[in-house]
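Complex shown without one protein chain; remaining protein chains in place.
Moving on to chain A:
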Amino acid sequence: MSILPQVIFAIVFFIGIGYFANSVIKIARNIKLGQDVDTSDNKPQRWKNMARIALGQSKMVTRPIAGFLHIIVYVGFVVINIEVLEIIIDGFTGQHRIFSPAGDIYNILIGSFELLAFAVLVAVIIFWIRRNVIKLKRFMSSEMKGWPKSDGNIILYFEVVLMCLFLTMNGTDLQLQLNGAEGYHTAGSFPISQWLLPLFDGLSNATLIIIERTAWWLHIIGILVFLNYLYFSKHLHILLAFPNTFYGNLKPKGQFDNLEAVTNEVKMMMDPDADPFAAAPEGEEDAVPAKFGASDVQDLSWVNLLNAYTCTECGRCTDECPANQTGKKLSPRKIMMDTRDRLVEVGKNIDANKGEFVDDGKQLLGDYITNEELWACTSCNACVEACPVSIDPLNIIMQMRQYLVMEQSAAPMELNNMMTNIENNGAPWPYNQMDRLNWKDE
């Protein structure tokens, strides 16, 4: 028996995995461009969230149809990977169906893979119909034109092709088993691919082996290509949903962080003994004062950036957004897509400039996200609640508002009036603080 296929397999496999590892390193590097945040608290709750939300898909089912179909594809993806493990071992060792000595267990496994593969096929076709025939509103928004639309469809095509190859591989294998072909011992049960047998009627064993081997090779190569396609697609959620739900916010949704840099300033203002002309502490003379809020991806936290890579553009956030529902420009999904696009651009800039970011005259605020979008937000947390993988678009919106107000004094005029009132008379309207209790006697 020739060892050539094994060598080719090893080369293909290691190129696929190596290239993917390279992508993972790049993603990690880009995420680490974000500001540090402490996520070391309450590990048990974090594990629980990951188990419940990512592994258990708990938030997917709030929309029953999409949720159910997604669980099929998800379970299919996870379970069929056991078969991929066998394929990989077969590939390296030159064996055929190396797990088959497991007998009945093997038959049950292969049988269930087939049933799942068929269910996945049906689910994926329904997904395609939802996107392209029924044209669900949340897949038709302006940010979904062009690449994001093609990207969504390409992933569906990938899955259809992979499932068809898997079933073809099994169908021809079964025919070869029935024919008693050499090397194709009886193994597995084929509840779905047995229906393909009439297609192979009258084909010679040699032809069948070519079809079986071609399907086998294309299936494993397809999986490796898919793995590497993830880096360029919105589909990274299949991996990043796990860390993302782990590092997701544990506080009440209404609790926004208090900026520490501001607290220090406020404390100094309130301290009667503070010396406003004091020299900077030794060693910190050249320290750049902290920037308030965020205008670019490097100002955001690394969790924000992980969020951006995790977003799979399902659009549930945008669908629930009151501003978006009433025709405003704000779309929480676009906030996440813009953040990722800018982050990728910054990453490429760093790659092109030997590891250093060179100012490109662009930033997330203005070049990607407009003030109009930011000011349309009611901070209602509907987007945060809607996200099935714990992404928080509101956090990014608030950091950018902070930049607009505290660094640029660029709030809408009416808000400036409101803030002036609070400063002067302790209420957002121009009523005197001394009149606060007048209601009692009115």
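A few remarks follow.
Keep in mind that, in the parts below, a residue touches a chain if its C-beta (ideal position, glycine included) is under 8 Å from a C-beta of that chain, and two chains touch if they have at least 3 such contacts; residues count from 1.
To be clear about the criterion, contacts and distances are computed from a predicted model.
Within the choices "Response regulator", "(Fe-S)-binding protein", "Electron transfer flavoprotein subunit alpha/FixB family protein" or "RNA polymerase sigma-28 (SigD/FliA/WhiG) subunit", the name that UniProt assigns to the complex's undisplayed chain is "(Fe-S)-binding protein". Considering A:52, A:185 or A:253, the position touching the chain not shown turns out to be A:253 (whole complex). In the complete complex, the hidden chain is touched by one of A:139, A:200 or A:403, namely A:403. Mapped onto chain A, the interface with the missing chain covers residues 62, 251-256, 258-259, 262-263, 265-267, 269-270, 292-293, 320, 322-323, 325-330, 372, 375-382, 384-386, 398, 400-406, 411-412, 414-415, 417-419, 422-423, 426-429, 431, 433-442.
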